[in-house]
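A single protein chain has been omitted from the complex, and every remaining protein chain is retained in its original position.
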Amino acid sequence: MAVEAVSTTLGSAPPPRRQRLLEDERWLAFALLVPTVVLLGMFIAYPFIRGIMLSVTNSRVGVEGEFVGLANYYKVWNDSIFRTAVYNTFFYTAVTSVFKLALGLWLAMLLNRNFRGKAFTRAFILLPFIIPTVLSTFAWKWMFDPTFSVINWTLYQLGAITGRINWLGDPDLAMASIIVVNIWRGVPFFAISLLAGLQTISPELNEAAAIDGAKPWHRFWYITWPLLLPVTMVVLLFSVIQTFADFQIVYVMTGGGPANATHLFATYAYQIGVGTGLLSEGAAISLAMFPILFLVVIVQLLYIRRVEVR
Amino acid sequence: MIEGAKWRTWVYFRIPLFLFLLFLLFPFYWMVITSFRPDGELYRPWNAMNYNPFFTLKPTLDHIRYLFEETLFATWLWNTMIIAAASTAISLFCGVLAGYALSRLNFPFAGSLGTGIFITYLVPQTLLFIPLAEIIRNYKLGDTPWSLILTYPTFLIPFCTWLMMGYFKAVPKELEECARIDGASRWQAMLYIIIPVAIPGILSAGIFAFTLSWNEFIYALVFLSSPEQKTVPVGVTSELIRGDVFFWGPLMAGALLGSIPVALVYSFFVEHYVSGLTGSVKG
Partner (left out) sequence: MARISRRKFMQVTGVSAAAATGGLAGILATGRAPAYAQATTVHWIRWNDFVPASDQLLRKELLPEAEKALGMKITFETVNGNDLQPRITSSIQSGAGPDLFMLFNNHPHLYKASAVDLSDVADAIGKAGGGYYPVSSGNCSADGKWISMPFCIVGAMNAYRKSWFAEAGFNAFPETWDQYREAGKKLKAKGRPLGQSLGHSFGDPPTFTYPLMWSYGASEVDKSGKDVVNSKEMIESVKFMTAFWKDAFDEGGLAWDDSNNNRAFLSGTVSSTLNGASIYIESLRKPDQYKTEKDTPLKDDIAHAPLPKGPVGQFGMHTFQSHLMPTYSKNQKAAKDFLKWLHTPANYDKWFASQKGFATGPTTDTEKNKVWDEDKIMEPYRVAGKLGQVPGYPAPTGPKAAEALSKYIITDIYAKAVQGTPAEDAVKWGEGELKKIYT
């Protein structure tokens, strides 16, 4: 219905009044925003409020609970697995974001040149991003499998190891494995988005600077990077949010194990709320993630605004 | 572009690019090999003698045959396509319009509305999951593609909106002003001047949105239940993950076949938006 509202406002032979209305920035903005607001209101705002209400009751699956105030939050706060999950989520997000940005930018710069097979390469590097995550994670899970690991085979043949590396069975290695998979999946997205950003930068700027004798590193730092910054920040921002709420990779690779060492917010909330059926506790865990993520994002948004003003 | 000796091209360009490709494409190669490897070769432990993981001398099409004959793979592929395409279209439509309004028009509460749209993106899926299930029931959408087509935009629109805002902001104001001086209305200026310039941005937002819906797992797992309604990720995992059968072959074949058609479409778009962009800004 949202769609209809817009198309009637902009009917094929608009009478002058409507045209005047659309000339008014406020009315145009209103018309343009209606579909978004309606959809998001229906499918996010309402469930969000329901979710908050759920978190202050003691309801479990099939049982309407009673109001218990902040008891669930208190319970969650004293939960050692929850604390591990918080730490893991931060660590995971920070490490993967840094790598994805650095590698993605580097790859974008490489792809921004002219070389044979350019189109082909650009299309192919997107593959990790296209393959349904659950399925590609299964491929990785198998590559890390304790018994059949092809990575172990390769390292063994190269003489780098003599015994096997217990990729998913050791808490630290399991975390490292998950991080590798996330980076693998995320780099193409960064690379392609930044490549699109790089393309908007006129090559003449760089050429002029080169004629003036600027070194490649200087050209990058003083010309490319500042112009690329707005797109970079948006891409980074969204990646951080995605990673913070990441679910599939951990769910498939370790299920939060070994012994809860790799749980993230989302997987832990899922295990408690949906797996065990403790709906309100699960909601409390999910909600605990919200203010933290909110703070992280506000900091990033402020930075973006500063960058754009500059 | 690279001036100087030949070794520079190697050190600064070819070797890094090669390493990138190796890292990004090896798992993909691994899937290809697994899809054609007979079951008998799939359960050799990593330290077994004469184990050769990187190729097979006895390729087989059994896994792919199994996928199409014993499962509803073709149906899942079709469902996924439809759902991803429809939710992407809805999200792009909303995102482009909203992104334009928020980045180039002056109106009260523009900032807070932008932030509001953005915040919806932060709401964790694991929280929405249960209440959304109730909404799906109330609208009687359970077990239909619409349950996903209408819920996927909730996480796609914020992204599309914000990415589009970034791209719209990068377009110089003068471009629009020139058109307005030539007599174009605001609406026309948006439609014929600004949006064409932002097509690369729209495409990359579209690619992203499409991929996210293509990959989505939790909602699809929960909102769909009939086997013939499932999407590729849910269908393949629920039908092919079993205890003792070495499901890797069909599973990897499913992953591959589930991505090749998309990869082809993408390769077309990538070329299009990469080449089209500079020209349109200059022109």
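Chains: A and B, in written order; residue numbering restarts at 1 for each.
Just so we're on the same page, contacts are C-beta pairs under 8 Å (C-beta built on N, C-alpha and C of every residue); 3 or more make two chains touch, one makes a residue touch a chain.
Please read these numbers as outputs of a predicted model, since none were measured by experiment.
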*asked:* Can you tell me which of A:Gly62, A:Gly117, A:Gly159 or A:Gly213 touches the chain that was removed from the display?
replied: A:Gly62
*Write down which of A:Trp167, A:Trp184, A:Phe244 or A:Phe290 is the residue touching the left-out chain.*
A:Trp167
_Even though one chain is hidden, which residues of chain A still touch it in the full complex?_
1, 3-4, 6-7, 10-12, 60-63, 75, 79-81, 145-148, 164, 166-171, 174, 254-261, 270-279
*Of the residues in chain B, which ones touch the absent chain?*
39-40, 43-45, 48, 89-90, 129-130, 133-134, 136-137, 140, 142-146, 188, 191-192, 221-222, 225-227, 237-239, 241-246
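Here is the rule we go by: only the chains that are shown with their structure count from here on.
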_Approximate Å spacing (C-alpha centroids) for the pair chain A, chain B_ = 13
_Residues of chain A that touch chain B when the two form their complex_ = 2-3, 6, 10, 19, 22-23, 25-26, 28-30, 32-33, 35-37, 39-40, 42-48, 50-51, 54, 103, 106-107, 110, 113-115, 119-136, 138-140, 142-143, 147-150, 152-154, 156, 164, 184, 187-189, 192-193, 195-196, 199-200, 202-203, 230-231, 234-235, 237-238, 241, 245, 247-248, 265-266, 269-270, 273-274, 279, 282-283, 285-287, 289-290, 293-294, 297, 301, 308
*Once bound in the complex, which stretches of chain B touch chain A?*
1, 13, 16-17, 20-21, 23-25, 27-28, 30-31, 34, 43-47, 51, 53, 90, 93-95, 97-98, 100-102, 105-108, 110, 113, 115, 117-132, 134-135, 150-151, 153-154, 157-159, 161-163, 165-167, 169-170, 185-187, 200-201, 204, 207-208, 211, 214-215, 217-218, 232-233, 236-237, 241, 248, 251-252, 254-256, 258-259, 262-263, 266-267, 270-271, 273-274, 277-278, 281-282
